[in-house]
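Structure first, commentary second.
Removed: one protein chain of the complex. Kept in place: all other protein chains.
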Amino acid sequence: MAGLNDDAQWIVLMGFVVSTIIFILALIVSQSALVGQTTSESVLEFSKTDIQDLRSEVIFLKEKGHLDELDLIYDLQNLSMGRKTAVVEVDNWTDVVSRTDFVYIHFNDGTTSYSETYEEYY
Amino acid sequence: MKGKRSWLPDEEGQLSIDFIIGFTIFMISFIFVISMASGLLVGLQSRTIDYDAVAYRTSVVLVEDPGEPRDWHLLDLTIPADRDSLKRLGLSISRLSPGLLQQQKVDAFFNWDSSAGCTGTESLCYPDEYKEKLIFGDYPYSFNIALRKLNESTPLVVGGNYPPKHGYSRRVVKIKQPGAIMTMNITNPLYGVMKTTNISMEFSDLYGLINPLYRFDTLNERTIITIQNVTSIVNITSIPEVCVYPPEGGTPTCLYAPGSSPTILVKPGGGPPCTAFPCQIVNGTEIYIEEGFFSRIGLDEFSTIEIRIATDQNVFDAFPYDFNYYTATLAAPEPAVLEVRVW
Partner (left out) sequence: MVNDSGQLYTIEGISAGLLMIVTAYLVVSSTTVLTPQDVHITDVQLEQLGNDALAMMDTRNTYTGPRSPLQDYVFYDDSTNKSNFEQQFLLYCNSTPFGRMDDLRFNATIHYINNANEQSFYTYYEPPGYDYYRENAVKVSRWIYLEGKPPNSPVEDKPQIVLMEVLLWRA
């Protein structure tokens, strides 16, 4: 290798180093978008009011005795999916032996998933 | 002599050993650095405090949390052990009813005292207890919390004057008004049969209502029985009696309403209570069972009692009165607006 002309190596190498440094800087700047999620954004993301609203409506239906009407549950599910992009499931059954009514509520809008089995002794 | 062909592509595929070694060392360290790049911004923290987040959290604790213990409005804050057991000031009636507040908790929350001996009183100490039990955190936040019922004009306030820049949160709530009211219509003395009557209360029925917003909480809230249809001169001849039935049935134990508070008062026309008996009653006389009377005499959610009223005329018919969800009503919950400011 005595006669190999490697004068261009430095230029190529420096070019390579410069491009990788620019790449690292770009990585840092792009991470700033992820790092900077504030409390307000996480509050907005969590659908607390949707879940509270759903619970309140299901308990209202139970109090007025409408939970067995499947058309209503279908309306709930369809509108939830269409307007809130959330999957909702409502189910109810009774255990005669322990005299308890059970209502199962499930809600999932992609970022938050909520399940509850509500028991009421009668 | 390959010098003059150095710009042509060299097909021998040889690189100088220096280059290879240097490049290898460089690539290894580069990969090492890149793998650490994802953790570069982890230590980055904002220097400004997000007061709006603190105000939002405080408003959620006030409006959606019943507090710890959940009936902290019944604690006697003069007892140090009770005051220490109060961990969190929340105003909601239960954890399943967000946005619905209990009037007694609201009254206790805005009962504050900033003097030095406040731990021996029934009031909450301002500002320390509010910071410990509501705002939380090591940073010394200042706060201002105001609540106003929409049908009133003056707000209840705790906290000082606030600067122009502060964290802010506003909530709309409804406050359950305590005290069920039952109207007792008496008959004309010409047609009445008896001079005494019983008002029976079955606590297991009353406490059997699942929904806490509409439940008659007779153990902890006041109860009013209003006498209507008084057409002639009628006097109540003695202090009302409370007869408690034992759990297995049988003869009840009766006792007269005690002289000290909380007790049962007879308020003719809704005004000041009768101090001596016989006491004349008019239309709208209240038999006012004060808040905490039933707990005072040791009742619980399964008790069955009767309240005996004795008069000097035949104004009652043969059937006793029954205090239940069909005969008594609760006032509608009142809307209110709450503002929390933190700085």
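For clarity, chains are labelled A and B in written order, and residue numbers in each chain start from 1.
Definition applied: contacts are C-beta pairs under 8 Å (C-beta built on N, C-alpha and C of every residue); 3 or more make two chains touch, one makes a residue touch a chain.
Just so we're clear, the structure is a prediction, and the values are computed from it rather than from any experiment.
Residue B:R171 is the one among B:H73, B:K105, B:K131 or B:R171 that touches the chain not shown. The omitted chain makes contact with just one of the residues B:L15, B:L40, B:L96 or B:I297: B:L40. Considering the full assembly, A:S40 is the residue among A:S40, A:T85 or A:T100 that touches the omitted chain.
By the touch criterion stated above, the residues of chain A touching the omitted chain are 2, 7, 10-11, 13-14, 17-18, 21-22, 24-25, 28-29, 32-33, 35-38, 40-41, 43-44, 49-50, 52-54, 56-57, 60-61, 64, 66, 69, 71-72, 74-76, 78-79, 82-84.
Listed by residue number, the positions of chain B touching the unshown chain are 40-41, 44-47, 52, 56, 59, 63, 98-100, 146-148, 150, 153, 155, 157, 168-174, 209, 211, 213-214, 325, 329-330, 332-333, 335, 337-339.
We adopt the following convention: only the chains that are shown with their structure count from here on.
In whole angstrom, the spacing between the mean C-alpha positions of chain A and chain B is 32. Across the complex, chain B meets chain A through its residues 1-3, 6, 10, 14, 16-17, 19, 22-23, 26, 30, 33-34, 37-38, 40-42, 44, 50, 52-53, 56, 96, 98, 210-211.
Contact residues on chain A toward chain B in their complex (touch as defined above): 1, 3-6, 9, 13, 17, 20, 24, 27-28, 31-32, 35, 38-40, 43, 52, 55, 59, 63, 120.
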